[in-house]
Structure formats: C-alpha cells, structure tokens
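Not every chain of the complex is shown here; the ones you see sit where they belong.
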C-alpha cells in the first residue's frame, strides 16, 4: 500500500451554485448536457424532478462551479438546453482533508479515497471505477469487490 | 341541503392500468396530453418522475381506464407523445358508496362528496372548484372556505 500526498482540509468561498428549470428540454438531451458540464469543470451536476405550471413535470438542473468557470458553464447551458435564463448564488464549500491509497484485494488493486479529521481517517470510499472493472474482469458481483475492500480497510 | 341519489359501493374488474415511459417528450407537452386523456374518458391520469438509462431524467405516464376506452387512450398516447409502445395490465377498482350534497356556508353553496360504509358517512370532501370560486368571489383564502364547510359538516 502506498500513500498519495493529502489534500488539506479547507473552506472555499469562491463557489457558485447555478440552477435552471427545464420544462421543454427532452430528457434524452439531459444526459448529454451533464457530460458537457462536467467536461467544462463543473464540480457537481445533478437533476431534481420538479413540477411547473400548466401541469408540467419538469427538471431542475443544478451544478456547483467556481466563479472562474461560470462563463463556460453558462455557455453550455444556453447553447445545449432550451432555457433563456440562468440563476446563481454564492455557496461556501467545506472539504475534508483527503488522501487516496491503493489496497490490494483478492481481485486486484483498488484505490480508496479517505477523509481525515485531525489526522484520523474517519471515512474511506473504494473508487467505483476500479471496483467495477474488477467485478467485470472476475465476473463477480460488484458488491463482492466492495466487500473485499472493506475487509482490508479493517 | 338536498341529496343526490347515491352511487353504490362496487368492485370493478373491467379496468386497466396503462403506462408509458417518456424520455424524449418535452414536459411542456405533457400537461396537454393529460387534458386530452381525461377528455377521452381516462379516470385518472398522473405522472411519476423516473430515471432512465444514459442519465436521463424522465417521466412515467400512468392512467386508469375501462377496457372499452383502451383504443381511444392508445390513440392519444401514440399521436401526442413520442413513445412507440404502450403497456397495460388489468387492475381491480373498489369504490365506496358515494353521494353528494350541497351545504350552505357564509360564502355560498358548496357541493360535498361523501363516502359511506354501511350507510354511515365516513368521509366528506368539499368540491375544489366550488371552494375556489367562492374564495375568488369573496377574496378570502381558499382554506377559509374549506374551513367554513368543515364547520357545517359537524
């Protein structure tokens, strides 16, 4: 097992929450929009089901990005969806100290993301993509790979 | 207060639940589709938010109709939405004995739908459209009109 350098705990005051309500963009396009937004540097992109006027089931797109990314994010939303407007507000983001390490299971290596407080590991998440790949290679259930990691994490 | 003839308690075995998943129909059209389906004799039409493949927020359209209405309902769904298929299954519907009566409140008359078991009224619902109209006429909150009805219902 080897350790990567830690990401320090910090509070980031430079972030924006961006949101748009969409009642005339087909759902089919929205998976694509999500991809583009991640590529443009959005930290988090997600959809929430909402209900709008005139009995319209609709979707709210929300994302988190830094002030610097706002123009890129706006550009994608305005060109790829049907909205004519965008809303945003500042939001503070606290992030735990993080580090990753690699653990060796019976199926192979899995990167684990750890969260620390006062130098103590208080949580550890196996990387989904690593687990998925091992599950497919070994033709075992995904949850068996996660379980193999958890056993090692003691 | 006057009474209308009662609708007897019964169990209806002739009904169908129809459902369709929609991931490329804009929400804007769906309010319209709902209206058309009610006009075609669907008893109940509603939408549920779902998540489909490829990160698509989508909507499930469900409705209840009699076997005889199926062709009309199918026609509307196939012409007004983007789906290429429709699913359905038989469903049994139990309905309480119902009757309506009119109560006179300080704001005016309101029809009340009552549900009975063994000749006893076990529930009573003021008609929304009546209450709405009185609220608008008298410029009072809708809930004050409902409250006025509830007081009379003893």
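Letters A and B name the chains as they come in the text, with residue numbers starting at 1 for each one.
Criterion: contacts are C-beta pairs under 8 Å (C-beta built on N, C-alpha and C of every residue); 3 or more make two chains touch, one makes a residue touch a chain.
As the structure is a prediction and not an experimental result, all values here were calculated from the model.
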Open item on the list: Every chain here is the same sequence and 2 are shown, so how many copies does the full assembly contain in this file?
Closed with: 6
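Criterion: only the chains that are shown with their structure count from here on.
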Open item on the list: I'd like the Å distance between the centres of subunit A and subunit B, where a centre is the mean of that chain's Cα atoms.
Closed with: 39
TODO: Enumerate the contact residues on subunit B facing subunit A in the complex.
DONE: 22-28, 30-31, 34-35, 47, 49, 52, 54-59, 82
